[in-house]
Structure formats: structure tokens, C-alpha cells
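Left out: one protein chain. Kept in place: all the others.
And then subunit A:
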Amino acid sequence: MPRHGILPAGTARLLAFAALVFILGAAFTAVEPRFLSTQNISAVTRHMAANGLAALGLTLVVIVRKFDLSFAGTACFSAMTIGYMIAGGHDLWLCIMVGVLAAAVVGAFNGMAISYFGLPDIVTTIATGSIAGGLAFLYSQGRTIFQNFVTSGILDLNDARLFGYSVSFFFLIALYAVAWVFMHRTRYGASFYATGENPVSAYFSGVPVRTYTMMAFVICAVTSVFAVVLILAESGTADTNKGATLLMPAYAGVFLGAALLGGTSVLATLAGTLLITMLLDGFSLLGVPYYYSDGVVSAILLTGVVLFDARVRQLFSDLASFIQPVTSASEKRS
């Protein structure tokens, strides 16, 4: 199955996706007219930025056919690192740099363990995620950090506007554009795909397979920090569980997008994230309690993956041809 190109698997799927977004938007607007208000659209774009950034790194990990369950824990650790630095009165960009660096170390550790030492990805990342989540408590023994947040300027990341929309959304679009060019228009991106499709043949084609696998994990950790910085900016405090909410939407975005557009790619993840964020935001606008959100995302993810699974569609077409096999055959003959 070809997985490269501008449109992952044909224009038809893209049109279907656009129709789905339109129907969903229309349905929400019909029930709750505020869905189309500038305020809500601005909120959707802001939430989409956080979810989309976390999902972008995960996309790369999934493309090399691995899983990363640690980025939520890593994000918690980085969030507390950044919070601690901000409380210490350091420059904001230095704080974020240190946070990114801390996550990159965890990501590099994951990548080393999995690609160079051949440890199983799921278990390793669960372990490192747990360790990173534990380390997040070290700075303040689990207490919330809020000192200096107002004066540090981190809140501006949330409040800054460009053409009426949050700057973070444009950052998301820019990063996705870069990622798209990188993944789908350079040989480096092709190497990521090759590593996932067939590591042995990729290796013999001159792709340093292990380096690419490791890079995927490092990038995943780093983008999750970008996401958590936005969450910090929105809430104005650093908690030990600030990154924990990233896991579900990121997985849902990547796999729902892959199911909709027929393959894991940067665009597919963006599409999946848009859909997930619309749904989450729409439901919260309708006043659905917070504890349903994970369930809704999970249910959509499961439905999407099942409905678009190749084997299930085969099953459906088999069923269809079983129900009316004669008519279609006779039509062809006549």
C-alpha cells in the first residue's frame, strides 16, 4: 500500500473527512449555536494546538512501528522542571529550553534502550514514564508551583493573538508544515517510513535504522513538552499531573487520522486531532461532565479503527455480496 504522497490515500478519503467535519460542526451548531462563536472557535484552535503537538511526535514513533506510552509522564516531569525554573526566576525561554532538554534526555534513553539494546517498546516506555512521573514530584514534593508565573510571561503564550486566533495555533500549523515537508518531501522522511515498513531492507538500503528509531522517540518527547508548555500557559500553574491528559487525545488523533485517511502520516494526524478536538470541545460546550471525555475519545477511536480496518471492510463487502450476489452478477452479464 503506498503511504507517501500529498494525499495519503486518495482524494475520496479527504472529501469524506471534510464531509464528516462539516456534518459534525453542523450537528453541534444545531444543538448549541455557541459552537460557531468566535470565542469557541478560538478555544478549539487553542486546544487543538496542545493535542496536535503531542500527537505529532507520536506519529513519528508510530511510523517506525513502535509505541510510546511514556510521553505523558515525560511531559509531567518537564512541566514541573519548567515550573521549578520559572519559580526560581529564570528567563522564560531558558526555562522552556531546560524543559525540552530534560524531555529529550528521557526520549533518548527510551530510544537507546529500544533501538540499540532491543528492549520491548511498550514495557520500556511504561517503566520510563513511571520513573519520569515519579521524578516530577522531586521539585516540590508534589505541591503545585505557581510562583512567578504571572511575571514570567508564560501566560502571554496563551493570550497572544494573531488575526484573532491564538499564536499557539499558528505555531502548530507551522510545525506541521515543517513536519510535512520533512516527512513527505525529503529522503529523511522516507527513511522513517522505510524503518517502519521493513527495518532489514531499510538497513541494507543504507538507512541507519537504529538512529531513526531513536530520533523518533526523542522527537516524541520534545513535542510533548511543547504541548505541556501550552497547558502550563493556559492554567498558569505547574502540577505533577499536567501532562497526563495528553496521552488519550494523542493516541486517538494518530490512530483515528490513520484510519480515516488510510495510513499514518502528518496530515492524517492533523485531521484526526481536528476531529477529536472538535468532539471534545463540542461535548464540553454541551455541558457533558469531564469524566465522560476520555470515554468519548476512546469510543470514537475504537469505532474509527474498527470501521476503517481493512479486514472489517472486507467483511462488509463480503456480506453485501452475500446478500445480493445474483443481482450484481446478472447485471454484469446483461
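What we mean here is this: a contact is a pair of C-beta atoms (placed from the backbone, for glycine too) under 8 Å apart; a residue touches a chain by one contact, two chains touch by 3 or more; residues count from 1.
The criterion applied here is as follows: contacts and distances are computed from a predicted model.
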Complex minus one chain; that chain's UniProt name from "Coenzyme F420-reducing hydrogenase, delta subunit", "Thioredoxin family protein", "Phosphate import ATP-binding protein PstB 2" or "Sugar ABC transporter permease" is "Sugar ABC transporter permease"
Touching the absent chain in the whole complex: find that residue among A:Gly118, A:Gly164, A:Gly206 or A:Gly287.
A:Gly118
Looking at A:Leu135, A:Met215 or A:Val266, which makes contact with the chain not pictured?
A:Leu135
Out of A:Ile41, A:Val105 or A:Ile126, only one touches the absent chain, namely A:Ile126
Those residues of subunit A which, in the complete complex, touch the missing chain
65-67, 69, 113, 117-124, 126-131, 133-138, 141-142, 248, 251-252, 255, 289-299, 301-302, 305-306, 309, 311-312
